[in-house]
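Only one protein chain is missing; all other protein chains are in place.
Now for chain A:
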Amino acid sequence: MAAGLRAVRRWGLAAAAPPRLAFTRSASVVKKANNEQPNWLGVGMAFGTSAALWGFLIKEHNEDEMEYERRKRERRHKYEGCS
């Protein structure tokens, strides 16, 4: 294992040549994330989306329940010969 480590260090020293001066173009700009101040826009959007999703989910559930009850009544009517 010691021989392996020595070999790695040798490779590291050999590869530590200064980087070539090749300018590459890139459109991306990366900023360091600032976690000190709240990102109020992100917070607002997250809470807004959560509220909208919960509202939609509860609405969908209630509508499904009403539709199920309605179809159950319709089926009962049909088999009892009401309609």
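The criterion applied here is as follows: contacts are C-beta pairs under 8 Å (C-beta built on N, C-alpha and C of every residue); 3 or more make two chains touch, one makes a residue touch a chain; residues count from 1.
Methods note: contacts and distances are computed from a predicted model.
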{"item": "Protein that the absent chain corresponds to, by UniProt name, given \"Sec1 family domain-containing protein 1\", \"ALA-interacting subunit\", \"L antigen family member 3\" or \"NDUC2 dehydrogenase\"", "value": "\"NDUC2 dehydrogenase\""}
{"item": "Absent-chain interface as seen on chain A, which is shown", "value": "33, 35, 42-43, 46-47, 49-50, 53-54, 56-58, 61, 64-65, 67-68, 71"}
